[in-house]
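Note that one protein chain of the assembly has been removed; the remaining protein chains are unaltered in position.
Up next is subunit A:
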Amino acid sequence: MDLLFYLFSSMTLLSGVMVIQARNPVYSVLFLILVFFNAAGLLVLLGLDFFAMIFLVVYVGAIAVLFLFVVMMLNIKIAEINEKRLRYLPIGGVLGVVFLFEILLIVDNDLIPLLFYNTESFEEFKLSNFINWSENLQTVTNIQAIGNLVYTYYFYFFLMSSVILLIAMIGAIVLTMQKGIRIKRQQVFLQNTRDFAKTIRKTA
């Protein structure tokens, strides 16, 4: 299990570096897909199997394809990228250090208590007869936990998400529709019921 965790997390970090390091933008999108796959593996290791599958379906199946479209639309030549390697390093480095400090603010000893834990006293502690509550828990799969919460307690956010999706849909249509294009549609009923005796006429 630990081995799998180290495999997935190191592959995630490595391919994350490759995303910004690859010269061809299409390659970096492919490395981004590899990041998504490894993150899905990490989610499986956490026991969040539904999230892992949704991660694969939504991110790999849809959003990565969208990134590929964006990359192809940007029409970047590979030669242009080579020059601007370290141009954005100062501001990007500052932002990265800021985020690192934010993580260090959150992760204190409350979140990782087992790091400095005395394991021998923990064994003695376990031997004393306490009720092991974790065995008495009724386990709910995480898809059921989501279903119980999202549609009842958090229905307001759920409906807000539908409104956001509606805005995204209408916005995408409005932005990409080109005006003035005549689209010829098939009208099956009219075409089938057309009387050919009237449409073909003999002229003198």
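As a convention for this text, a residue touches a chain if its C-beta (ideal position, glycine included) is under 8 Å from a C-beta of that chain, and two chains touch if they have at least 3 such contacts; residues count from 1.
Criterion: contacts and distances are computed from a predicted model.
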Among "NADH-ubiquinone oxidoreductase chain 3", "Exosome component 7", "tRNA-splicing endonuclease subunit Sen34" or "Signal peptidase complex subunit 1", the UniProt name of the subunit that does not appear here: "NADH-ubiquinone oxidoreductase chain 3"
Absent chain, residues of subunit A that touch it: 44-45, 47, 49-50, 54, 57-58, 61-63, 65-66, 69-70, 72-73, 75, 143-144, 146-148, 150-152, 155, 158-159, 161-163, 165-166, 168-170, 172-173, 176-177, 181-185
